[in-house]
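In this view, the complex is presented without one of its protein chains, the others remaining in place.
Let's turn to chain A:
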């Protein structure tokens, strides 16, 4: 069953007191594909994200991550930083969370913390300036440089991340997540606040991550132009439930999806969905 699945979410539930944010949600994400999670505001998308990335502990259900080498990890049992460290799941945030007082390069170096920690002999080797660590650090800088090139920020490598324009910060955050060399990249509204040109560049970046590096991507997005253009598979949520699933074309024509987005006035909804494609 898990042969062509990297992520398998099975009957995932999340309750906050009496409020059911996510109810028995099941979906799967295929490896080397882009899976989008969409739905109206308050549908529970970010809650699902927080469950997958360890910021919330699910009230019920299972989340299984299958690595290339066949390792299967139960994400619901890991918490906090271990999801990123042991399961290689990286994420970005809806409201950008860079380290504003550190340079772009430093941001990408922090992302390689665990690898560098090992190389520095948990600080002791690094403190005495052992060559092992120096080589590792050089390699880390190379990886960071490569990513700065990819997101087109190489000339600003030594500028503080807090000084970057909004679109640049978004791209830098994705680069930072990629520097952890994740198996699954989770993006929470990566196109929020971007203009049309920046959105197009983002789509291109995400496609290159999928095609050139073979990293699986799970994203939440409101910008339909991005979702429809790049997703291989779309899961639609409303009020904590999955209401539809399928390819962009299937989802766009689904009357339940249209109803969820814009009440019952289907004509208007169709207009919106069409305009996004």
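Here is the rule we use: a residue touches a chain if its C-beta (ideal position, glycine included) is under 8 Å from a C-beta of that chain, and two chains touch if they have at least 3 such contacts; residues count from 1.
One rule holds for everything that comes next: contacts and distances are computed from a predicted model.
Participant: One chain isn't displayed here; going by UniProt, is it "Acyl carrier protein", "Phosphoserine phosphatase", "High-affinity branched-chain amino acid ABC transporter permease LivM" or "Probable glycine dehydrogenase (decarboxylating) subunit 1"?
Facilitator: Hidden chain identified via UniProt as "High-affinity branched-chain amino acid ABC transporter permease LivM".
Participant: In the whole complex, not just what's shown, which of A:20, A:157 or A:200 touches the removed chain?
Facilitator: In the complete complex, the chain left out is touched by residue A:157.
Participant: Who touches the missing chain here, A:5, A:26 or A:103?
Facilitator: Only one of A:5, A:26 or A:103 touches the chain omitted from view, namely A:103.
Participant: Since one chain has been left out of the picture, which residues of chain A touch it in the full complex?
Facilitator: 53-55, 80-85, 90-93, 97-103, 105-106, 109-114, 116-117, 120, 123, 126-127, 133, 137, 141, 145, 148, 154, 157-160, 162-163, 176-177, 180
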